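In this view, the complex is presented without one of its protein chains, the others remaining in place.
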Amino acid sequence: MAPGEPVSSFDPRRVRADTPLLRRVINERPITYLDSAASSLPPRAVIEAMSRYYEMRHANVHRGVYQTANEATAIYEGAREAIARFINAPAGANEIVFTKNATEGFNLLAKSWGHKNLKAGDVVLVSEMEHHANIVPWFQLREVNGIEVRFIPVNDDFRLDLTDIESLMEGVKLVSLTAMSNVLGTINPIKDLAALAHRHGALIAVDAAQSVAHSPSDVTDLDVDFFIFSAHKMLGPTGLGVVWTREAILDQMPPFLGGGGMIADVRVDGYTPANGPSRFEAGTPPIAEAAGLGAAVLYLEGLGMANIVEHERNLTSDALSRLASEFDGRVRVIGPSDTHSRGGVISLDVEGVHPHDVAQVLDQFAVCVRPGHHCAKPLMRRFNLAATARASFGPYSLTRDTDVLIEALHHALTMFG
Amino acid sequence: MAPGEPVSSFDPRRVRADTPLLRRVINERPITYLDSAASSLPPRAVIEAMSRYYEMRHANVHRGVYQTANEATAIYEGAREAIARFINAPAGANEIVFTKNATEGFNLLAKSWGHKNLKAGDVVLVSEMEHHANIVPWFQLREVNGIEVRFIPVNDDFRLDLTDIESLMEGVKLVSLTAMSNVLGTINPIKDLAALAHRHGALIAVDAAQSVAHSPSDVTDLDVDFFIFSAHKMLGPTGLGVVWTREAILDQMPPFLGGGGMIADVRVDGYTPANGPSRFEAGTPPIAEAAGLGAAVLYLEGLGMANIVEHERNLTSDALSRLASEFDGRVRVIGPSDTHSRGGVISLDVEGVHPHDVAQVLDQFAVCVRPGHHCAKPLMRRFNLAATARASFGPYSLTRDTDVLIEALHHALTMFG
Amino acid sequence: MSSLEDLYREVILDHYRSPRNRGELPSPPARRVEGFNPLCGDEIVVYLEVRDDVLVDIKLTGHGCSISQSSSSLMSAAVKGKPVSQVREIIANFKQLMMGHEATLGSDEAPTTADLRAMGELAALQGVVKFPVRIKCATLAWNTLAQGLDESD
Partner (left out) sequence: MSSLEDLYREVILDHYRSPRNRGELPSPPARRVEGFNPLCGDEIVVYLEVRDDVLVDIKLTGHGCSISQSSSSLMSAAVKGKPVSQVREIIANFKQLMMGHEATLGSDEAPTTADLRAMGELAALQGVVKFPVRIKCATLAWNTLAQGLDESD
């Protein structure tokens, strides 16, 4: 079964049965998990891959000669290969660097590639809908290098305002954009923007943290230059992130963190860094986490990314239309109101009820939504909001989850009305 | 039961029974795991704490209002408290920063504290027996700041040569030393060196990666300033490291990695970092790993660190005397030959047999030892070695492990003799 | 749903819907102090006017959840016109109340019924201690006020 191809057997109820946490009962109700945008729920296969690793094969990787050390190394490097396949990396596993999360990935991008290649006045073009992970590292680089960080505005229809994009591209060396907003659900036209960036002689980095588990990822087809995401948002474990970049770029990037594993040689008077992804993987890496990620990739491939897209689009479409019709305009969706180029992340502004209180009331119904600025304060300011209450879907979500969400929202409105 | 106090019930066979990996059979022999210095084997309690976390409580931490998010946050912050207790941090959990491993910890130290507080000509004093994790970050800082990295020499008896320490201290702003060498097993007199450093107006950082699971850690009593280690060497999981430092120092350290979770505010024109440990924990942290580390601390406290010290000292003493008597000098220990101030890390130089081949032959006996430079190339150069074959003990080790090691070493000598 | 009603008592919802002492004071003479909860984005501005060691006036602006808003409103009603020393006492008592969760786990500092009665309407916030993440919401205004008083010393 090729990754990304629909299989008729996709059944969210089976995914649900595979996911131990969904059996949790809270306040005498079964859990309604609507916070996959913050972190997804791993299936049993992922949890067991890690337990089995610790029970049977745990050892430090590299340099080991004995059996379990070889097995641990094979698991770790196997995860690299699985990820390379999953995102269709043109030169395979040699282009995959493991970090601790997507955020470290953006720091690696800014502090290694950016520090070397950008100088005062060079522009990094981000957007108003970026997560702090794709903003703060650039601000930090600005303090050091004097680069300019420029923001693509977001329209009132919650999409990038690309009217002036040609003039915004002036002086841009890197475009760094989210593939899908973790607040609005908006999916950005990355392929077009990659072509645009390249036409202007710039590179493009993609924040795939939100998109990677909810649509097929093909870095070759998108023709992008960096692709960064976290394992814990794709049914995998915490403690592991991924940076993909072209081999030719990776080879030219200076080291970032220093220590064991990233060197070719160390003398008392200096050191020589290693080649390949290891140069960026100082210290004992997240080995068990790689075992988990490898299993998560297999699981997602088994479901079929195209099936997931279709399933989540149906859920989103149903939820958006019911949210629009049920509440007489008292519940506003902060994001595109149709399912064209948008994913299953639904931010809500509930009239007269603060998002914190929305989430609190929903918790009594065992509904898990996240209140807050979602690490996107510039976007919040853009829409004059302090926070939203965000519901988001995963492959295990069902229309029933939306039912409970709506029931609980009614209760919140009554309570504070 | 107070941490560090011996309990009469300590029984390595029980620890063994608690450790699933030790049931592994390789080449028709039960595994003889002698590589705890590279990574320790987690007991079932640690593995299950993580599985249970994923099955019952997984959610992203902070900002969540719903039940499982609260539970996940409590687990994560609970691990911080457990560690603070375990190392006796004077101001508690507020002094504990979680990183991805000890190596990231040293990078945080060099790139945040060091970058701010050290200038050209200032000296960081390390030793010839340091792990690359405590060398390369200083070399990297030297490239940026022009600091001097000075090495305390190592004597022929495998201990720090402190004869000229007073003159070595000239210009030193930070002493950064390993508590226990991961090659020699040598335990350094940290408490004395802390007093010395402070007398010279310098701070002292301790690489506790090797010592933390093999002796009681008391940062208050040692009177040190930084204490850095990894969870995976103390029966905990991969993907998690710890930096302790005094609250007053932490408060003055500038941010390191930028992103979500480490900010107080982000505007399109700049950002304000958060206070406390969060300032250094950008992005989704290693939550499940913290659950594992919390369980590891409980487990170690249950065994009693003083019991572990005694047990491993007995094993080491027995192994050293048998290695000395059995091989007619053909097996040389690269490290102190008595158990005074040395731990259970035993590096071997086997006459006529390259460490790689030693490890390979030993693997046939299911004996796990590590060949290589152990990320301590300056030390290897000092003793004119390319590599050693290193055996190391854990709380689950038994004299039987030494029996098999010796049997296998005889085989290697015969084979290559 | 009993615990939810524990949190959102009528008094709290009332102060949320109709906050007391909302607005600004000219500063100077009033002092202006900002409080901020980075985790949820709640912001509060406290204006306080102290004359002859008496908190003669207090006003509040800002935005936040029902707990932070009602807590600040309840606070303003409780402290307005009181001598500063007594305001400090009320702040201390309130903080004690918010620590109830830990206090009841084995210390003798749990608030007694008499204590609670002395707090008047403020006691309505007692339910917050069962929701540890919300304690920061409830204490935001109080910490900001305390900071304002300290700055004036």
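Should a chain be cited, it is by its letter among A, B and C, assigned in written order, with residues numbered from 1 in that chain.
As a convention for this text, contacts are C-beta pairs under 8 Å (C-beta built on N, C-alpha and C of every residue); 3 or more make two chains touch, one makes a residue touch a chain.
In this text, all values refer to a predicted model and were calculated from it rather than measured experimentally.
Touch, as defined at the top, links the missing chain to these shown chains in the whole complex: A, B. Only one of B:Ala91, B:Ala324 or B:Ala386 touches the absent chain when the whole complex is considered: B:Ala386. Here one chain is not drawn; of A:Gly64, A:Gly185, A:Pro285 or A:Pro378, the residue touching it is A:Gly64.
Contact with the undisplayed chain is limited, among A:Ala274, A:Leu298, A:Leu398 or A:Met415, to A:Ala274. The missing chain, though absent from the display, is touched by one residue of B:Pro20, B:Gly372 or B:Pro395; that residue is B:Gly372.
Considering the complete assembly, subunit A touches the hidden chain via residues 62-65, 70, 73, 263-265, 274. Within the entire complex, the positions of subunit B that touch the omitted partner chain are 353-357, 360-361, 364, 371-373, 377, 380, 386-387, 415-416.
Here is the rule we go by: only the chains that are shown with their structure count from here on.
Separating the centre of subunit A from that of subunit C, both taken as means of CA atoms, is a distance of 38 Å. Centre-to-centre spacing of subunit B and subunit C amounts to 46 Å, using the average Cα coordinate of each chain. The set of subunit C residues that touch two or more partner chains comprises 39-40, 134.
Under the contact definition stated at the top, the residues of subunit A that touch 2 or more other chains are 356, 360, 371-372, 377.
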